[in-house]
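Shown here: the complex without one of its protein chains, the others still in place.
Moving on, here comes subunit A:
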Amino acid sequence: MVPNVIMRLATGAATVVCAAMLALIFFGRDLSRWNLDTAKLQNFKIVFLSIILEALPFLLIGVLVSALLQAFVSDRLIRKLTPKNPVAGVLFGSLLGIILPLCECGMIPIVRRLIRKGLPAYIGIIYIVAGPIINPVVFGATFAAFRTNKELAYSRFYLAFVVSVTIGLILYYFMKRSPLKPETLNQQEAAIVLRSTDMHNHAHDHSHELNHAHNHGHVHSHGGSVVQKLADTPGHAAEEFFDMGKYLILGSFITALLQTLVTRASFASVADHELPSHLFMMGFAYALSLCSTSDAFVAASFNNMFPPAALLSFLVFGPMLDLKNTLMMLAVFRKKFVLKFGILIALLVLFGSILFDHLGFV
């Protein structure tokens, strides 16, 4: 039971920092600005809580589906359904969002569960990247927001697809270790989650037995009947809720602070230069941590301030990687992996949208 001390300390440190910032907002640097600061505190409250309230249902759906998967879907079934061919696997991961349209808050617990159950990690991770964009709900929202600029809406989906397929292939060929945090998997299990299962038949069987042995006591003591499994589901859900929720709250907190304190006028000057405008919009998407169903409307409000290609960067990068989901990923994946993965996404989206721009797609 080596606890993930660092994560917990980080959460603790963040709490203290945030409390300090809150106190700063509260008591102001100057008492004559008390009124302004009360208004800011209220703004902060509204944004902070609205993100949490908005994310709660999706987080709940995520943890409930994950708990149901844990109870009712066997590892064997997952392995059987998973495509063995890497190209098919990558396509499967990219398009999974069309049948399982979830936002990223709900996705991460499900993907962790699926990877533990033997879904190759690269497929799970592509789903985290592609799922928030390539799904019918986001499709509808994007076309509603950009009804006047259909090219941009289409480009969003093409670029998201290209980027996630590229990431999938890169992960398939270069990811040597399990991306999950070390204490969440033992060595043998780690060996099999990396690649499609039949290539590692030996390791697979091995770990399956091992897994089984690990489960044994619990499963038997609880009978394992359908009723019992159903009764256990809320318990699992609660565990995961508290696991994931703390990062959601931290992400919402920082996002709300940024939205309250940073003014939009302060960044108008970067809009005229190509590279800065892209980098800026990506950074902005990262910090805002909007749900992918609503970010298109926010992007539309920048329509004349930034070139469409920069908006494309915003629309593709934000759902794939933002502050809130980075923190949630840190709960599940190794820190180094999250860092490399984040840099990879950023580079691919940046080059992708500049390329799309020069090819005249947007």
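The working rule: a residue touches a chain if its C-beta (ideal position, glycine included) is under 8 Å from a C-beta of that chain, and two chains touch if they have at least 3 such contacts; residues count from 1.
The definition used in the following text is that contacts and distances are computed from a predicted model.
According to its UniProt record, the chain left out of view corresponds to "Putative repeat protein (TIGR03943 family)" among "YCII-related domain-containing protein", "Putative repeat protein (TIGR03943 family)", "Biotin transporter" or "(Fe-S)-binding protein". From the set A:Pro120, A:Pro307 or A:Gly352, the residue in touch with the chain omitted from the display is A:Pro307, counting the whole complex.
Only one residue in the set A:Val162, A:Val298 or A:Ile354 touches the chain that does not appear here, and it is A:Val298. If you put the missing chain back, the residues of subunit A touching it would be 1, 3, 8, 11-12, 15, 36, 38-43, 45-54, 56-57, 60, 64, 70, 113, 116, 141, 144-145, 147-149, 183-184, 211, 214-215, 218-219, 221-222, 232, 234-243, 245-246, 249-250, 252-253, 255-256, 259-265, 288, 290-291, 293-295, 297-298, 300-301, 303-308.
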